[in-house]
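As you look at this complex, bear in mind that one protein chain is not there, while each of the others sits in place.
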Amino acid sequence: MSDRNGQAAHPAALDTFPRLLMHHAAVRPARPAMREKEFGIWQTYSWAEVARNVRAIACGLAALGFKRGDRLAIIGDNRPRLYWSVTACQCLGGIPVMLYQDAVAPEMAYVLQDAEIRFAVVEDQEQVDKMLEIHPEVPFLEHVIYDDPRGLRHYSQPMLMGLDELQEMGGIHDRNHTDFLDGEIDKGAGDDISVMLYTSGTTGKPKGVCQTHGAFIAAATGAMQVDGLTDREDILSYLPMAWVGDHLFSFAQAMVAGFTINCPESGDTVMTDLREIGPTYYFAPPRVFENLLTQVMIRMEDANALKRKLFHRFLDVARRCGADILDGKPVSAGDRFQYWLGNLLVYGPLKNVLGMSRIRVAYTAGAAIGPDLFRFYRSIGVNLKQFYGQTETCAYVCLQPDGAIKFDSVGKPAPFVEVKLADNGEILVKGPMLLKAYYKRPDATAESINAEGYFMTGDAGYFDADGHLKIIDRAKDVGKLKDGSMFAPNYIENKLKFFQHIKEAVAFGSGREAVTAFINIDLEAVGNWAERRGLPYSGYTDLASQPAVYELIRDCVEKVNADLAADPKMSGSQVRRFLILHKELDADDGELTRTRKVRRNFIAERYAVLIDALFEGRPTQHIETVVKYEDGREGRISADLRIEDVKTFAPQAAKHAA
Amino acid sequence: MGFFLETLFGGLMAGMLYSLIALGFVLIYKASGVFNFAQGAMVLFAALAMARFAEWIPKWLGFDNLILANLLAFGVAMALMVVLAWVIERLCLSKLVNQEGITLLMATLGISYFLDGLGQTLFGNDIYSINVGMPKEPAMILEGTFQGGLLISKEDLVAALIAAGLVLALALFFQKTTTGRALRAVADDHQAAQSIGIPLNRIWVIVWSVAGFAALVAGIIWGSKLGVQFSLSLVALKALPVVILGGLTSVPGAILGGLIIGVGEKLSEIYLGSFFGGGIEIWFAYVLALGFLLVRPQGLFGEKIIDRV
Amino acid sequence: MLYRENGQFKTSYAADQQIFPIAQDRLAIGLLLLVAFVVMPMAGSEYLFRAVLIPFLILALAALGLNILVGYCGQISLGTGAFMAVGAYAAYNFMVRIDGMPLIGAMLLGGLTATVVGVLFGVPSLRIKGLYLAVATLAAQFFTDWAFLRISWFTNNSTSGSVSVAGLNVFGLPIESPVAKYLFCLTVVCVFALAAKNLTRTATGRQWMAIRDMDVAAAVIGIRPVYAKLTAFAVSSFIVGVAGVLWAFVHLGAWEPAAFSIDRSFQLLFMVIIGGLGSIMGAFFGAAFIVVLPIILDQVPHLLGIPLSTATTSHLVHMIFGALIVFFLIAEPHGLAKLWSIGKQKLRLWPFPH
């Protein structure tokens, strides 16, 4: 074994994942490559064991007739053997295709057809059942290999096979053809496609993004350099394997850096497992951080008064100086002492309970993260950072460097990545991590990569004075006001929505003199606020029309304006006037998409009178709207909406005013 | 023969007193499932109260009449026992409903300790006497039947008669009165009794008061004989084997058990004691009860225990 | 609050099943042992050893033994003093009747004798339960009280059962000075506490607890009630017997049967209840509480200038113990140990309340 590994360990040859694996197996054979909480303890697999298992799976697949270039579907939770199957498939020059495990059978059928899957490795009975259900539509599916045999004893379909059996078969194959697998690994090249990740795409059917070994290795290497990752990191793998984020963090980076990935016991135990492992490197989408913070606040509600006081007292200290201390900025000795005390009494224990004590670097990406949320984690000493990227760029374009965190930017271009802005503000990127192609979609490939080899992200953004990239909106939504200043509705709306009292916002202004906005208040938050003040209200419409609520919202909008004024590119698009809608925007009425995104054009048509009133400067406007109730009946809501002006700030003076 | 009969009588008379204390155990156990280890402490507490109030009341009120003093002291002591019953029910029993027997037993151990401490703090810890006019001189009976007759302590005889009367009264109270029937209903099934409107808490206070009454009488008898002192609370330990022998839930068992133990103890001391070096009285009753337990775990008259699954 | 458990994951069952799975706990215990074995011998006063630490250690050991029976196996005993007496007098006999019998040997033989007697009195537990068993153990108490007073062979013909030992040594080291006595007791207690913990966390302990919690279900899954109960009696009496030897030999030096009276039995039962039924640590808490409280009640009024007579203090102690027993049985049947573990749990979850 070591001889074979010795071959693969040649430094120059570390350009594919199988070679990286063999390299680790030779260099750090006893270090843990993977842990999985199973049967009550963290079962540990060393790099040598992983290599051995991957060999067996690869040889087993080969024995079943898996050929170079074949696609292997992999479906299931984050289980070690599914990760091994990824590498095993790569060893044979195949292309692993991960599917979202909670997708229903018909959704899976599309991907299996598109990728012409012959082989699938799935987790358990649930997935096997789905495969059997869609088999008639996917006639070329020949083998379904399952990890967990539970409940599958009486399945007699010849296409089914257990991973145990496959590994056994592979072991025999490996013994009989000792050079076979090394030969296959040798045939691999950095430019080969290492994985296919399907993007949902806002329109049309999902597309398979083909990424090469080189692309993911480059992305992983760059991230490692930025954060100084070593082989001692621990990461918890709990996000879907089919997501580019998991593939980068739990697969590519672990393979490149040689650190340990940890698989939780089950979906129910993620929080406990997180506490036990205490990862040093952590990645989660913003909603995870948001849910955690909500839970923290809810659980603290039940604490006794003294504890609550202590908690909030020290959170104030953290808010004041925590982030600066983390960034290594100068902080007064008094504050440092208070922070130290807070760390002892609040932040330290809190991080311990959340499983974040050992985190050196945590990342979030995938959606905009509110500055308060972001600041909270940083202030208690969790080095949370944002990055920016897409499936097509291996989730890797910009990273926030340590010590230079700006809450509203996604950081600087990562190593090896070249970022430039098109005339319309669209972000264009180039680098080794770009996709090779969309699978079987040369048209789409051509559309997304321009003549100079830049990938067109579809996002609009700009660099600030320090060279940090700010994402403002989808490029197609960005417009201009009459005076030519930039108008990015999403950017403004997101800023508004970060206030807890504002649930939805729709900004208008393209081609107009100024920006105006519709606001939906958050019934729960504002309702609470009203109750605390003893304001009676009878429902959403009533609450939304209260002068005090207008005051509250105007305050929020003014803060957003102040913020915008501080930004030279955005100072022109401050919100001049707003109104609070008399009803909540609703997907049933076609105002939102099912994923709760604003359908801008539909709203503009439906509420044309209101928009006119906003721009014409009328103080009130009557509106009558047809709404659909949950039981399908229709009804009408009418109201006289007040329209209010908002203070705007002069571009440069804004800093003083705010 | 005469000596044997003397011993037998002595045993029977002591046994009657054991029965009285055992009855306290049985009453409480039947009504609340509590094996009241504090019965001995209650005897001590009651006797202390009686002795001290009989001493204090004449001083406070400035009269000098033994009978009146004793009557008043008895009344005050009894009132104290009722208050005690109420407090115990309130602070302890009502919070331990449906607990296991062992837990309740340990709780009464705690109560016992508390009462010992409280009694001695309130009333002092010397030896006090109770003088209720018990005859002190011995009497000779059946002089015609036996040569020399039988020498019997009059005090014991009176005490035994009082005890017997009381035991009988309590047994009747339990069997015949409405309250007694309610008590028995409670003993059979707490929840069922509660559901037909028997107020559990009040029943418990009554039972503990009655047990307090029994303790007071026992305390007076024993106290007038031996003086009121701490060792009085150990008397209850002697009554324990009685209950075991007779069966925890049986009034006749308590009476018969008391007599058996009383007689057995005396006879064994006289006829077996010398083989063992004397003083076997202290453990003989226990060994007797224990031996009995192994043969018939539920005691003489106790109900058979069936394990339901 | 002090716990930082992230990263303390277990990769083997051996690590998962250790007594203190949390690193901070291991550290705390290590420090405690360091203080007990190193700092105390250097810093403690003679009074502290004689009046506080040595009685505390020995009573804790006895309470530990009793807790195995009562707390773990659910069998009540009111005769703990008796088994201590058996241990003490048996060891005494082994010492005086066998030349050159070493202290440790006598101690273990004393414990074994107590085991035999304990099992003998435990036999009724197979037929009878709860209250009835309490009476059986009381019988043991009264019987031994009598036996050591009246049967002169047990006391080597000394009058009124009072005997004494002198010139104790272990492997040639004299156990004479308070520090030496303290260290000897400490070592014995540590060894037994560890052994008891081991017993309670393995199959033996699970059998005991199963019998305690639901004896029919225990029998149905194949636990022999006879074996489980008698082993509990045996282990409990052995430890109690050894504690008796220590109490007599090391603490008292010269003693009579009254040292192991029924009051001692009750005192130990109180320790177990207050300290915590079914907890090794509870025995230590209970012993500490019951040893220290009278001392405090003795000292504090003096310091405050309120003179209390010895008798009053002792009555006060009685009342407080009695009230506390009832309080704990009502409010927290698992005693101080449970309060401790609740506190620990709170610290682990800090700042959250649950």
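Labels A, B and C are assigned to the chains in the order they are written; within every chain, residues are numbered from 1.
The definition used in the following text is that a contact is a pair of C-beta atoms (placed from the backbone, for glycine too) under 8 Å apart; a residue touches a chain by one contact, two chains touch by 3 or more.
Methods note: contacts and distances are computed from a predicted model.
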- Query: What does the UniProt entry say the missing chain is called, choosing from "ATP-binding cassette domain-containing protein", "NADH-quinone oxidoreductase subunit J", "Cytochrome c oxidase subunit 2" or "Multisubunit sodium/proton antiporter MrpC subunit"?
  - Reply: "ATP-binding cassette domain-containing protein"
- Answer key for C:Arg4, C:Arg127 or C:Arg206 versus the chain not shown reads C:Arg206
- Given the contact definition stated above, which residue among A:Arg153, A:Arg175 or A:Arg636 touches the chain not shown here? A:Arg153
- Omitted-chain contact residue, chosen from C:Leu59, C:Ile76, C:Ile223 or C:Ala287: C:Ile223
- Note on the structure: Filtering A:Thr272, A:Asn424, A:Asn450 or A:Thr620 for touch with the omitted chain leaves A:Thr272
- Query: Hey, which chain C residues sit against the chain that's not shown?
  - Reply: 13-14, 17, 195-196, 198-199, 201-207, 209-210, 212-214, 216-225, 231, 234-235, 278
- Footprint left on chain A by the chain that the document does not show: 38-40, 150-151, 153-154, 265-266, 268-269, 272
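To be clear about the criterion, only the chains that are shown with their structure count from here on.
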- Item | Chain with minimal offset from the mean of all protein Cα atoms | C
- Message: So the centre of each chain is just the mean of its C-alpha atoms; given that, what is the distance between chain A and chain C in Å?
- Response: 58
- Between chain A and chain B, centroid-to-centroid distance (C-alpha), Å: 79
- Message: Can you work out the whole-Å distance between the CA centroids of chain B and chain C?
- Response: 33
- Task: State the interface residues of chain A toward chain C in the complex, per the touch definition above.
- Result: 35, 40-44, 234, 262, 275-278, 296, 299-300, 302-304, 307, 310-311, 344-346, 348-353, 355-358
- The residues of chain C that touch chain B in their complex are 74, 76, 124, 127-128, 130-132, 134-136, 138-139, 142-143, 145-146, 149-152, 216, 262, 266, 269-270, 273, 311-312, 314-326, 329-330, 333
- Item | Residues on chain C engaged by chain A in the complex (per definition of touch) | 1, 3-13, 15-16, 348-354
